[in-house]
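For reference, the structure discussed in these notes is given below.
Of the protein chains in this complex, one is absent; all others appear in place.
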Amino acid sequence: MDPYEVEFIGENRIVSIIPNFTYDKIYLICGEFGPFRAGLPMNVPLWLAMMLKQKQKCRIVPPDWMDLDVLENIKEEEKRSRFFTKMPNEHYMVEAKLILGAASEDVPNAAEIKTIIKDIWDIRMSKLRTSMDALMKSGGGYGRLDHLTMMEINSAKPLLPSAMDYLLQIQMKAQKKVTQQSLLNTSTFSQSGSSQNT
Amino acid sequence: MENSNYLSVTDILVTNEKIPCKFLHDLPKMGFLDPSAADNDLKAGTNVEIPLWLAESLYSRRPPLVSVELPKIYKDSYREILNADACTVDMHKLNQHFYELGCYIAKHDIKGEVANTLINTFRQRFRMLLSACVSTDSVGAIQPLSASERQQAADAGSTEKALATWLQRGDSVLTTANMVANHRKRKRAEMEMF
Amino acid sequence: MDLIDTNIALSDEDDEEEITAEVVLKTLQSAWQNERLAPEILPHRNDMVECMLGQIQHMERNINKLPKIDLRASIHKMELSRIKFIICNYLKTRINKIEKYCIPILNEERQRMETGSNYLTPTEFKYAQEFVMNMENHVKTVVLSKMPGNMQLFEMNKMAEHPNLHSHVFLKANETVTGIVLEDLAGEDEEIDLEEGSQHILQYKPIADLIKNGKVQLI
């Protein structure tokens, strides 16, 4: 998938905004949102939040996790742990990129937050590469990847699955025939064995 | 694998590689298959290098018309190098279709060592693919890869690039379709030649 | 103003169940995601597609009643174009697979039709048939008919391209599933459990049915 398609999926997440206009509830196919009360926080899908922000119709309320202390902890833990730690949400990078891109003035310490999120991303990406290599070395047939977000998983495509496919193909084509052949050999041996018995 | 390879150009090119065979029967009028002989006929027992597709087809006849020998790159001395450190080998020089050809050859290797070498080699070299797709010196990183490894590294490279673009910029831009753009480019190049 | 009916009656022969447009959209989105990521063609969800198309149509009519620069109109239009993207991409992904694997898909579909468990919509089926026929005619005219007599056959089995069911996919378990057997070529099969919410990369084949019954989601 294209990163923009993953972003598209992530844009369905609900975020909080403060509209600067007042309006009735809106009935969308993906659910009902509103009523819009100027100055009062409310929930909308991320794509709608971005659209309203572009039209300067709202401020974005930064998600709880977009906070220096919280992120500092995540980063420390990510560094410490051999495994992937659980991220604040499945689309943290999409949320971060969109909100910090279009509404950095709504996020306190936006510049620092941007840096620290990028640090976390980089730590996780390099961990991902190490674990991909480990997976291939250890067998390359199966892997468990809890806590990886969709954008991170997407970054391993097509390399990891295609390398696993390729490895399996070599095994099937090269090894299987050998097994078949060695089976043939064993059966010949047992035949000769049985002929000795008679 | 199911028979999905019939129309694959890659498989056709792989099966075009020449491999050493020994003919087990006389072949009248086929002397030209052996460039070193002037005879009109090919005699049983002759060793000749023929394309893999022909070898496969003649080997599968009952009784087989040829026996297939291991090409030297799958023999002990090469396998030792590969098993020691596969990442030092320049596959492009050794054989671009090292793995694919090896898969065909493996069945003629009763001991099954070729299969193991192929598997180990690919597992070891996976880290070369990982670094090729982020390397700044992409030419240097791609150079020693086999054709299929290059393809995988190139695909991974385009993911890497798409992700980098996504991280850097805002909206996705609608662009000209691929073939359209390439035909335009080609047309321009052709016009500039005149 | 209420622009949509939030409750949609999906007539499914005898039992009529009411589901909301929101649920239909969610189902469609997950069908799209699975179709994008699965190697083989999945059972069609034409019910969801048509239901969404109906919603879009209804909504578009209502939007036209709103003033052009109305904020609500833009919001609805944006949502509609998001849904249209999913529908188009979903249908196009299916068409691409139908073309690529046309011969085995048609063969399997003919068997499935006997049991009423078809994967293709009637129009997709028609499209596939025509596609294979055109391909066969083309290669016959251009080369096969000019070959020596015993070479002229259009060999369906050889021309067939098959999806690689052994290819590896990423998935997330929607509910806990136990006892998935991972085949090992050396004969040492391994059994794993997929706990709810856990994520894995494994071969498509052993989990193909779990995708079709919604127990896992490809990611």
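Each chain gets a letter, A, B and C, in the order it is written, and its residues are counted from 1.
Basically, a contact is a pair of C-beta atoms (placed from the backbone, for glycine too) under 8 Å apart; a residue touches a chain by one contact, two chains touch by 3 or more.
Simple rule for what comes next: contacts and distances are computed from a predicted model.
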(request) Leaving aside the chains on screen, match the unshown one to its UniProt name from "Type 2 DNA topoisomerase 6 subunit B-like", "tRNA (adenine(58)-N(1))-methyltransferase catalytic subunit TRM61", "Meiotic recombination protein SPO11-1" or "DNA replication complex GINS protein PSF1". (result) "DNA replication complex GINS protein PSF1"
(request) Kindly name the visible chains that come into contact with the excluded chain. (result) A, B, C
(request) With the full complex in mind, choose from C:130, C:193 or C:209 the residue touching the hidden chain. (result) C:130
(message) One chain is left out of this view; which of C:19, C:53 or C:66 touches it in the full complex?
(response) C:53
(message) Looking at the full complex, which residue from C:78, C:165 or C:182 touches the chain that isn't shown here?
(response) C:78
(request) Tell me where the left-out chain touches chain C, residue by residue. (result) 49-50, 53-54, 57, 68, 74, 77-78, 81-82, 84-85, 87-89, 91-92, 95, 99, 123-124, 126-127, 130-131, 134-135, 138-139, 141-143, 146-151, 158-159
(request) Name every residue on chain B in touch with the hidden partner chain. (result) 6-9, 12-13, 16, 25-30, 33, 51, 53-54, 57-58, 61, 65, 169-184, 186-187
(message) Take the complete complex as the reference. Which residues in chain A touch the chain that isn't displayed?
(response) 2, 4-5, 7-8, 51, 54
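Just so it is clear, only the chains that are shown with their structure count from here on.
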(message) Between chain B and chain C, what distance separates the C-alpha centroids? Give it in angstrom.
(response) 34
(request) Would you mind pulling out the distance in Å between where the CA atoms of chain A average out and where those of chain C do? (result) 23
(request) Pull out every residue in chain B that's touching 2 or more other chains. (result) none
(message) Using the touch definition from the top, which residues of chain A touch two or more other chains?
(response) 157, 169, 171-172, 175
(message) Which stretch or stretches of chain C touch chain A in the complex?
(response) 2-4, 6, 21-22, 25, 29, 33, 36-37, 52, 55, 59, 71-72, 74-76, 78-79, 82-83, 85, 164, 166-170, 182, 184-185, 190, 192, 198-203, 219
(request) Sort out for me which residues of chain C touch chain B in the complex. (result) 157-162, 164
(request) Within their complex, state which residues of chain A touch chain B. (result) 2-4, 7, 97, 101-102, 129, 132-133, 136-137, 140, 151, 154-155, 157-159, 162-163, 166-167, 169-175, 177-178, 181-182, 185
